[in-house]
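What follows is chain A.
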Amino acid sequence: MSHPCLLEVDITDASYGTAQVLRCVKFSMTKERLAILGRNGAGKTTLCSAITGLHRSTAGVIRCEGKNIRGLRPRQIGRLGVGYVPQGRRIFNSCTVEEHFAMLGSLCVPEWPMERLFEIFPALRARRSSLAKNLSGGEQQMLAIARAVSVGPKLLIMDEPSEGLAPVIIDNLVAACNTLIEASPMGILVVEQNLNVALRLSERVLVIDRGEIVVDLATEDFATRFDLQEAYLGVSRSI
Partner candidate 1 sequence: MQTNNFKPLWRLVTLLAVFCLVIAACGNDDDNADEPPLAAQATTAATAAATANVPDQPSAPSEPTEVPSEPTPRTQEITIGAISTLDGPFAGLGDFSMHGVKLALMEYGGVLDGSGTRDGVSGASVAGVPIRLVIEGSDATPDVAVEATRKMVEQDNADIIIGPLSGDEGLALKDYIRDIPAVTLVNGTSASQDLTLRDPAPNVFRFGADGAMWAYGVGTYAYEGLGHRRIATIAEDYSYPYDQVGAVLTEFCAAGGTVTDRIWVPLGTQDYSSFIAQIPDDVDAVFFAMGGTDAINFVKQYDDFTGQAIPLIAGPTAVDQSVLTELGDRAEGMISSGPVVDDSGLANFNAFAARLDEVFDGQTPNIFNVYYYIATKSALAALEMVGGDISDGSSAFQAALTDLRWDTPIGPVYLDENRQAVVDIYLREVQDGAQVTIDTLPQVNATLGFERDSYIAKGSFSRNNPPCG
Partner candidate 2 sequence: MARRLLGVAVAVLLAYYAVSKSVEIGDRSLLVLLNGLTAAGLYFLMASGFTLVFGLARVTNLAHGGIYLLGGYGALSVQRTTGNWFLAVMLGALFAAGVSLVLYLLLRLLKGDDLRETMLTLGATIVIADQTLATWGGIPTDLAPPSFLTGSIHLPGSPLLYPKFRLAVVALAVLAGLLLWVLLYKTRLGMLIRAGVDDADMVSVLGIRVPLVLASVFMLAGALAGIAGAAGGTYLSLAQGEDNRILLASLIVVIAGGLGSLRGAGAAAIIVGLVEAFAQTHHPVLSVLITFGSLIAILVLRPQGLIKGATHVQA
């Protein structure tokens, strides 16, 4: 039933006005855990927006389970099973935690009821009737992930989940994500600047630089390729 290839991307161009951000981004993934690394401005967020349909002037092919989704509306892509945890969380500030799930109505899948998500992210349960804008950064990130998972995606795209979080919180978050992934068979696409987080969440690593994919390696191989890390991410090995 399900297509062997969860996501195939072959983007030849994505631009804002006259500024071309993505040039040649080609990769595919199955139900695996893939991380995409890149510097600031490398085109990571644009790539996420292009896949989820939020960025509309994109040329090329994007397939989800063999079906071309380029040009579809974000809503249609969402319903085809692409979940999105955006950069900066973008939770609904004026809604409570519970309302984030209640508003989805029948879109919530039975295997991910709110209570089950609360088991994975217990911090949210304690704050279930707080307004989202009053949550801490880590809690907000959890909420963003839980929100995306609650509609039962086949592919979960996470854009910089660790951004702006303290290391302890990041550890918690990574642990929770791993629990989540073990509990459910879905593909994960993590887009990160933080090498450490990417390595801990992924099986395979791509590096994007100036709008092009420049590295495609298994995570354990990439973890030891300090030259590549230095060249494309500018990270010192002390991390």
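With respect to how the candidates were assembled, all candidates are chains of the complex that A comes from, given by their letters.
We take it that a residue touches a chain if its C-beta (ideal position, glycine included) is under 8 Å from a C-beta of that chain, and two chains touch if they have at least 3 such contacts; residues count from 1.
Values in this document were obtained by computation on a predicted structure and should not be read as measured data.
S.K.: Among 1 or 2, all from the same complex, single out the one that touches chain A.
M.R.: 2
S.K.: So in the complex, the part of chain A that touches candidate 2 is made up of which residues?
M.R.: Residues in contact with candidate 2: 52-54, 73-75, 77-79, 84, 86, 90-95, 99-100, 102-105, 107, 147-148, 151.
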